[in-house]
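The other protein chains are all here in position, but one chain of the complex has been omitted.
Letters A, B and C mark the chains in the order given here, with residues in each chain numbered from 1 onward.
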Amino acid sequence: MNENTMHIGMIGLGKMGANMRARLINAGHQVTGYDRNPEVSDVANVAELVEKLPQPRIVWIMVPSGAPTDSVVAELKGVLSEGDLVIDGGNTRFSDDERHSAELSEKGIRFVDCGVSGGVWGLQNGYGLMAGGNDADIAELMPVFDALRPEGERSRSFVHVGDVGAGHYAKMVHNGIEYGMMQAYAEGYELLSAKSSIKDVRGTFAAWQEGTVVRSWLLDLLVEALKDDPELKDIAGYVEDSGEGRWTVEEAIANAVPAPVITAALFQRFASRQDDSPANKMVAALRQQFGGHAVKRPGE
Amino acid sequence: MNENTMHIGMIGLGKMGANMRARLINAGHQVTGYDRNPEVSDVANVAELVEKLPQPRIVWIMVPSGAPTDSVVAELKGVLSEGDLVIDGGNTRFSDDERHSAELSEKGIRFVDCGVSGGVWGLQNGYGLMAGGNDADIAELMPVFDALRPEGERSRSFVHVGDVGAGHYAKMVHNGIEYGMMQAYAEGYELLSAKSSIKDVRGTFAAWQEGTVVRSWLLDLLVEALKDDPELKDIAGYVEDSGEGRWTVEEAIANAVPAPVITAALFQRFASRQDDSPANKMVAALRQQFGGHAVKRPGE
Amino acid sequence: MNENTMHIGMIGLGKMGANMRARLINAGHQVTGYDRNPEVSDVANVAELVEKLPQPRIVWIMVPSGAPTDSVVAELKGVLSEGDLVIDGGNTRFSDDERHSAELSEKGIRFVDCGVSGGVWGLQNGYGLMAGGNDADIAELMPVFDALRPEGERSRSFVHVGDVGAGHYAKMVHNGIEYGMMQAYAEGYELLSAKSSIKDVRGTFAAWQEGTVVRSWLLDLLVEALKDDPELKDIAGYVEDSGEGRWTVEEAIANAVPAPVITAALFQRFASRQDDSPANKMVAALRQQFGGHAVKRPGE
Partner (left out) sequence: MNENTMHIGMIGLGKMGANMRARLINAGHQVTGYDRNPEVSDVANVAELVEKLPQPRIVWIMVPSGAPTDSVVAELKGVLSEGDLVIDGGNTRFSDDERHSAELSEKGIRFVDCGVSGGVWGLQNGYGLMAGGNDADIAELMPVFDALRPEGERSRSFVHVGDVGAGHYAKMVHNGIEYGMMQAYAEGYELLSAKSSIKDVRGTFAAWQEGTVVRSWLLDLLVEALKDDPELKDIAGYVEDSGEGRWTVEEAIANAVPAPVITAALFQRFASRQDDSPANKMVAALRQQFGGHAVKRPGE
C-alpha cells in the first residue's frame, strides 16, 4: 500500500455501497465491507468489521437514511474508539448529522457527512461528492474522495461545503433541483407526445443531446429510456420519493424562499401515487352542487 | 303589462335558460322560449320566435359557447331587423363578442354580452350579472336584469363592466377565481381527511359557516355535499372544465400577470382526467435509469 | 350569575383578546384579564389573576404562538392547581398542544385548544370556534364557546374536532384555505386591473356580492378595501405570514397531500417581501451566459 491508499470499512453494500466499494478497490484502496445480507458481506458483524481495520479506523456508512442510519451510528459508537472517523455517505437529512456527530463525539469519535450523487453509473463514471466536516478530517479523507469522484479537476466533482451537515444540505438541494429538472423534461415529453404533428418524439429528444441549451446527463438517460419503450408503455406513472425533495421544500419554507418548481415536482409525485384524489372528488362535488354538473362515479 | 315589464325571446332552455325564463316570468315579464328540444320549446323554430316578439325585438341567447352560439348568432342575423337587440348570456369567450357584435351590426342589430353566475340556484336566489355594451342598450335592458338578479341593492349583483365583451371578460375572471377557491377548499378537505386525529371533517367545515374568515356560499355547498356522502365515496375525482379557466390563464399570459393559483387549479382538472400521466411515467423512467429504482408496470 | 354564566381569566388583551373579553362580558360572563400592558390589564400579574378566579379556575390564553404561549403555559403551571383548566385560543402550532397538555397534566391541570377565527369583526359577529380536548372539558366550556360564537345553530360556528391539538389543526387548515382564497381573489383583481376594457373593477367585485358562485365574506371585505382606495395606491404589496400557512404546507408534505394552491399562495407572500429575488438574478445571469441577452443592473 502506498501512502495514499487507505483501508476503510464500508457498512451497507446495496446498489450504492457495493459499487463504491468496487470503485475504491479499483483505485488501490482496501475496503472491508459489512452488510446485513451475509452473502455480500466480508464480515459477520460490525464488531468484526471494526477489528479488521487499522487505527484510527475509518468507517463509511452507506445505508438508508433515518432509523437504519441512526442504528448504525449507535452501534458504531459502541465499538469504535477515540480518534476513529465515521463518514455518513447516505441520504441522511442534514438535521440528523449534528445529532450523530454529537453522539459520536461523546467518545471522541470524529464525524463527516458526505452527499454522494451519481446513481448506478457512479462505479463507471465516478461520483459527485459534497462533504461537511472540519478541515483536518476532510483532508485525511481526500484519498478516498479522490478515488470515488471522476478523474480530472477535483473542483468539478468534489466540494467541502462547510461544517458537519453542510454536505448533506448541499446534496438535499441537489436532489431538489433534480426533481425540478426531471419534471421539466417530463412535461416536455408529455407535450410532444400529445401533439400528433410530432412524428418522432424520441428522435427529438435525441437531437437535443448536442449543441442545445437543454443538453444534460438526464437528457441522455431520457433518450436511453425511450430506446426500447418509446411510449413508455411498460412503465406506470407511479413515482416514489425518498425524502430529499420533501426536506428541500421544508427548508424553502423555513428560509422563506419561494420554490414553486421544486414543490410542483414534489406534489406531482404525491399525486402519482393516489388511486383517486380526495381534492378532485371535492371539486367535482362542488361543481355538481352549484351547477348541476354530472359527476362520474368511482370506476366509471 | 306595466311599463317595466317586457316581452323577450330566450334561445336555449337548458338548466340555465329554463330557470332564467321562469324567474323572468315570476317577475311579470313575458318570455317566449325556443329550444332544439321541442318538448320544452314554446315555438317551432327561431323564425317563429322572432315573429312572436314585439319590435324592437329583444332576444337572449343561453346556449353553450363556441359553435352553438356562433350558429344562433348567424341565424338571428338572418331573421332580426335593424334596431333589434341580442344579449348573449352564455359563457362565450370575450373575444368572440366583438365578432358577433360586428356581424349583427352589419344589419343594424344591437348586441350586449352578459356574464351570468349563480348556477342552478339562480332561479330561487337570483343571478349575479356582468354586462358589456353601450349605455343606452344596457339601460333599455335594466328591467330584465333587475328581474334576474337578487332583490336588494342593484350594485351588489349587477355591473355594467364596459363595452361589448367586458361582461364576458368579467365572468371569465369570476370563474377563474371560482376555480382557485374550490381548489383551496378541496386541498383543505384532503388535508383534514388525511389526518386521523380529525374526528369530524364534515362538522369542521360546517362550523366554518358563520363567524370565520373562510365562510362563503361555496362552503355552504361543500357542507351540503358532505351531508349524504361525508367521504365522497360515490364521486370520482374526475373534473371537467368548460373553458373559462383556460381563457383566464391565457389572458394571464397575454397580460403578463402571474396567476399561480388559478393555473394550479386548472392543471389539477387536466390531471384528474388522465388514466395515467405521461409526465409521471417519464419521471419514473428517469429514476430507474439513474438510480436503478424499481418501477411499477401499468396495472400493478 | 345564573348557572350558565362563568368567571374566567383571559391572558392577552390585544386585538383578539380584548374583543373576546368584551363579547364574553356582553353575554353575561365575568372575565378577569391580564396583559403585559398595565393600561389594559385588570390585574398586576398572572398570580393575581389566578387568585381572583373561582375554583376550578378557567384561564383562556390569547397571546402570540411560540415562545409567548410557551412562557404563559409555564407560568400557569406554576400557579394553577389540580383540576384547573387552561384553554389556548391563540394560533399555536398543533404540535405544541400535546407538549403543553403534558406539561400541565403533571400537576393535574386540564388543557383544551381552540382555534378562533373572525378577526377584528368577531366582537360584533361572533367567532368561528374549533376545539380540541376531551368531552368533559369541552362540555364544561360550552357556555364560554356559546358566548363567543355567533348566535344561531351551534353546529354552524362551533366544532369539537377531536382530542388535544385537533382544534388548532383545523384552524391551521382553515388559514391555509384562507391563503388560497385570498390569492385567488387577488389574481382576479390583478387580471381585471390589467385590462383596459374593464371600466369598473371595484364595481365588478361589488356586483359579485349577491347571487354569484364566488360570493363570500372575504369578497365583502375586498369591496370594502377598494371603497376608499380603488387602485390600492396606498398599500404596498408586502405580505407577512404568521405561521399557519407554513405549517399547512409542512403537513401537506408530511401526509403526501398535493397542495399546489395553498403553497403557491404561501410562496407569493415570501416573494412579496424580497427586495430582489436571488433566483431571478440567476435566471437573468443564465440567459446572459447562453444567449448574450442583456441584463439589468440593480437599480436600473
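Following the convention adopted for this analysis, contacts are C-beta pairs under 8 Å (C-beta built on N, C-alpha and C of every residue); 3 or more make two chains touch, one makes a residue touch a chain.
Given the structure is predicted, the values throughout are model-derived calculations rather than measurements.
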Selected from B:M10, B:V63 or B:A264 as touching the chain missing from the view: B:A264
Identified contact with the non-displayed chain, of C:E106, C:D135 or C:E300: C:E300
Contact set of chain C toward the excluded chain (per top definition): 15, 119-121, 182-183, 185-187, 189-190, 193-194, 218, 221-222, 224-226, 229, 232-240, 260, 265, 268-269, 271-272, 276-293, 295-300
Contact set of chain B toward the excluded chain (per top definition): 213, 246, 249-250, 252-253, 256-260, 263-264, 266-268, 270-271, 273, 277, 279, 290
Residue numbers in chain A that touch the chain omitted from display: 117-119, 122, 125-130, 149-150, 152, 155-163, 165-166, 169-170, 173-181, 183-185, 187-188, 190-192, 194-195, 197-200, 203-204, 206-219, 248, 251-252, 255, 257-262, 264-265, 267-268
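As a working rule, only the chains that are shown with their structure count from here on.
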Per-chain CA centroid nearest to the all-protein CA mean: C
Chain copies touching (chain B, chain C) - same or different residues, decided at half shared: same
Interchain centroid distance [CA atoms averaged], chain A/chain B, Å: 47
Distance from chain C to chain A - Cα centre to Cα centre, in angstrom: 38
Distance between the centres, which are taken as Cα means, of chain C and chain B, whole angstrom: 33
Contacts with two or more other chains, residues of chain A listed in rising order: 260, 268, 271, 277, 279, 290
